[in-house]
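Only a portion of the chains appears, each positioned as in the full assembly.
Letters A and B mark the chains in the order given here, with residues in each chain numbered from 1 onward.
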Amino acid sequence: MPDKFASASARHNHLMISELFTVRTGSRLATDVTDLVLQFCRPLGDGLCNVFVPHATAGVALFEIGSGTEADLELVLEGLLPRDAAYRHRHGSPGHGRDHVLPAFVAPSLVLPVLGGQPALGTWQSVVLVDSNGDNPVRQLRLSFVAG
Amino acid sequence: MPDKFASASARHNHLMISELFTVRTGSRLATDVTDLVLQFCRPLGDGLCNVFVPHATAGVALFEIGSGTEADLELVLEGLLPRDAAYRHRHGSPGHGRDHVLPAFVAPSLVLPVLGGQPALGTWQSVVLVDSNGDNPVRQLRLSFVAG
């Protein structure tokens, strides 16, 4: 029996490593999830890690946490997506329409290169769940790994 | 003969599953392509699906379709990329310069985690082709799948 068919079948039996996590975001715009991503990747080898939020009013971003950028992002979002604009979307709290536009700009999906179980992040890069929707204080985050 | 060379060669013979689709966008800013993505992924197993538009004036996003967000996105884009700004780009219809800036913010590439042939989308997430360029009513969309 040719090895190549055996290995192809082994390959199809090999499931992607994917896990769903719960993250408490409260009313914070930016929640640092770097540690979660680091822990998830540690036992894995080389590959690509997808960071994904299955929500319509949240996104994932890579930026520096802890030096004021969270507040600066809030400032910029207030310019881009003003709470008091005439949004068509009418569910939820006033200004909730803007939360639904957010993921068009801060996408809910991000891919990280992983080397030897370590995301190859720069020194100042944190993985951040961006959530302008304070009405949902608990969010889900899916991490998925495909080996190289 | 060591199995690992056989399998490595099987691996290189294993092509990525990738298909190019034609999507009629007309003059719509937002075209829902979720069904196309669902159908493409159904026979596939676990892995990552890349949604890609090979165009310089379009992007791909994940947001809720059908509750007014399309109109709200149009409103926000008019603020971010005003039609009447002094764009340097001079080809096409007036204001076409803004269409060329769009993909810097709404990227033409998106990755979805797929489990058992199903993209792990949230309840309100639709895959949306975003196209502010009404001059090109027909677009291409490439879906590519890499198994986990």
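We take it that contacts are C-beta pairs under 8 Å (C-beta built on N, C-alpha and C of every residue); 3 or more make two chains touch, one makes a residue touch a chain.
Model, not experiment: these values are computed from the prediction.
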| item | value |
| --- | --- |
| Overall number of sequence copies in the complex as this file defines it, 2 displayed | 3 |
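Criterion: only the chains that are shown with their structure count from here on.
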| item | value |
| --- | --- |
| Inter-chain centre distance, chain A versus chain B - centres from mean C-alpha coordinates, in Å | 18 |
| List of chain A residues in touch with chain B within their complex | 2-8, 10-12, 14-18, 48, 50, 52-56, 80-81, 85-91, 97-98, 100-101, 103-105, 107-109, 111, 140, 142, 144-147 |
| Partner chain A, residues of chain B touching it in the complex | 1, 3, 6-7, 9-11, 13-14, 45-48, 61-64, 67-69, 71-73, 75-76, 79-80, 105-107, 110-115, 120-125, 128, 130, 146-148 |
